[in-house]
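Note that this complex is displayed minus one protein chain, with the remaining chains in position.
As written, the chains take the letters A and B, and residue 1 is the first residue of each chain.
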Amino acid sequence: MTEKKRTTIILFSGDYDKAMAAYIIANGAAAYDHEVTIFHTFWGLNALRKDEPLELKKGFLEKMFSKMMPRGADKMALSKMNFAGMGPKMIKHVIKKHNAMPLPQLIEMAQEQEIKLVACTMTMDLLGLQQEELLDNIEYAGVAAYLADAQEGNVNLFI
Amino acid sequence: MTEKKRTTIILFSGDYDKAMAAYIIANGAAAYDHEVTIFHTFWGLNALRKDEPLELKKGFLEKMFSKMMPRGADKMALSKMNFAGMGPKMIKHVIKKHNAMPLPQLIEMAQEQEIKLVACTMTMDLLGLQQEELLDNIEYAGVAAYLADAQEGNVNLFI
Partner (left out) sequence: MTEKKRTTIILFSGDYDKAMAAYIIANGAAAYDHEVTIFHTFWGLNALRKDEPLELKKGFLEKMFSKMMPRGADKMALSKMNFAGMGPKMIKHVIKKHNAMPLPQLIEMAQEQEIKLVACTMTMDLLGLQQEELLDNIEYAGVAAYLADAQEGNVNLFI
């Protein structure tokens, strides 16, 4: 059987803990010689945002989305027990204590391991996100590119 | 290798944005000649509800579920930034502005592309939903039918 080892993850969620899970699985799979893609769509795009604010021309609703959505991995909230921001602080504290990696480092590691990080162009349009706002070395594609990767492997997750 | 191209999605979520993602992937996969099934379970069943209220005989709890759950795709809330209904209005506005398709149209398109839409009979029972309340041309089945589809392909998602 010649099926390639391939892991393709759709990261839909904008939660810190879910994005951590996605990147831990992705980094693990890359270490075991899978070809790995993380396709960021909807709120998952926030994990790819740069930290600094940019002055970009945007419509009113797009500006509102930009303001309200977390600017980058480090600003994301927890899916459970967020407690107005206390939860992420607790998680980051235990991550440090146990020598685990916080999300921004997991993303760096993914880029070093040549995991393909894709931003969904259709939802970037909807949420008014522009390429200047996202990290460097990201690919831009749509559902067709996702399917092309996903159908070649069998570890396909929606997170 | 003769593995069929097949995409099988469990739509568990009752969120507008997650259901959009499910139907965008499904319609994309159908366009690329996958056989596609969306298996609606738990809150995902709400995407299949008809808009009009029906007078049906139901027990007390089943009536409460019916009342409290959104009646159809257009009434569903966002998973993030719902803001008491403001979020869905914003999303629908940007969908229109960018000539994207709102959820009810994505579901119509799925039916035109002969995507198999299945309602999970076990959770219909639990939530007190009856066939009269759901869209036409839906199939009714349980976990065995889901597995029969899922094990034939490799793009299997839980949304």
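We adopt the following convention: a residue touches a chain if its C-beta (ideal position, glycine included) is under 8 Å from a C-beta of that chain, and two chains touch if they have at least 3 such contacts.
What you see is a predicted model; the values in this text were computed from it and never measured.
One chain is missing from the display, and on subunit A it is touched by residues 1, 3, 5, 7, 17-18, 21, 24-25, 28-29, 32, 34, 79-81, 90-91, 93-95, 97-98, 100, 154-159. If you put the missing chain back, the residues of subunit B touching it would be 1-3, 10, 12, 14, 41-43, 59, 61-62, 64-65, 68-69, 122, 125-128, 142-144, 146-147, 150-151, 153-154, 156-158.
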